[in-house]
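So the structure is just underneath, and the comments pick up after that.
Yeah, one chain of the complex is gone here, protein chain that is, but the others are all in their spots.
Going by the order they are written in, the chains are A, B, C, D and E; count residues from 1 in each one.
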Amino acid sequence: MPIIKVEILEGRSREQKRELAQVLTRETARICACSEASIFVVIDDVKKENWAVGGTLLADKYPD
Amino acid sequence: MPIIKVEILEGRSREQKRELAQVLTRETARICACSEASIFVVIDDVKKENWAVGGTLLADKYPD
Amino acid sequence: MPIIKVEILEGRSREQKRELAQVLTRETARICACSEASIFVVIDDVKKENWAVGGTLLADKYPD
Amino acid sequence: MPIIKVEILEGRSREQKRELAQVLTRETARICACSEASIFVVIDDVKKENWAVGGTLLADKYPD
Amino acid sequence: MPIIKVEILEGRSREQKRELAQVLTRETARICACSEASIFVVIDDVKKENWAVGGTLLADKYPD
Partner (left out) sequence: MPIIKVEILEGRSREQKRELAQVLTRETARICACSEASIFVVIDDVKKENWAVGGTLLADKYPD
């Protein structure tokens, strides 16, 4: 059943996403005692221009 | 009032989205006894690389 | 695959939720050409004190 | 602590997003009596094709 | 159009929520050049037991 939504800064590789999905699913199933098959992981790639911490856009804090 | 967020795999046509918005709005208004005008439907197109079921990325399960 | 998140004002009955889940699932599966079994519907009951339209809390607009 | 998620129609400028992040963070910190540094603002640019009000896609209501 | 979702720790008063809705709506309308009437603000009161920063539940970091 669990739905895991991960909002991360844009730029992670498919390999990182593959491992993230695998590990978060496995660990959540173990800890919550539910089947891995029932777990959804949805990743949201957020642009630096769309994420602010402490009022500052990350695009300004970490310009390309 | 209701806000309906639909996360679906990327690739649906505008026609499908048009019908989805129309039908989900109509049926929600009917069932929840509220006005259609007050209902927001927001669709999120999710890449196969960003969606995992049972720990496997759909991009791996269903490669292009 | 689709995940349908419905944010509605607190107070709907289980019957309404049952029908909402059934109908939104059936229609989304039909329109998006996917299996009903793969669709999650998650309903979020929102208190009137936690929902504002046009800057006014619904708890103030529609006091109990 | 607060997380502020802002879903807006695609097309706002970086200047608008910069001011939005700054002002929403400042005002939320003031009103909720918490530190600005702990506040995340995440902006989601939504395509007109993915947003419906009253059952009508904004892409149909306001064609380009 | 904008939808502003604010996740905050449980415990804020209705007055704080009233001002938060008012100010976030007013400022978002000003900055994004849209009408206040079209803006939804939805507040989510999150229990300390359901929020972790740096891997630690806030219920453990700040016990009642």
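By definition in this document, a residue touches a chain if its C-beta (ideal position, glycine included) is under 8 Å from a C-beta of that chain, and two chains touch if they have at least 3 such contacts.
Bear in mind the structure is a predicted one, so any value in this text is a computation, not a measurement.
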Note that chain D touches the absent chain at residues 3, 40, 42
Where chain C meets the left-out chain, the residues are 14, 17-18, 21-22, 25-26, 36-45
Touch rule applied to chain E and the missing chain gives residues 7, 46, 49-57, 59-60
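Criterion: only the chains that are shown with their structure count from here on.
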A student comparing A-C to B-D should find more C-beta pairs in contact for B-D
Chain centres from averaged Cα atoms put chain B and chain E apart, in whole Å, by 24
Residue numbers in chain D touching two or more further chains are 7, 51, 53
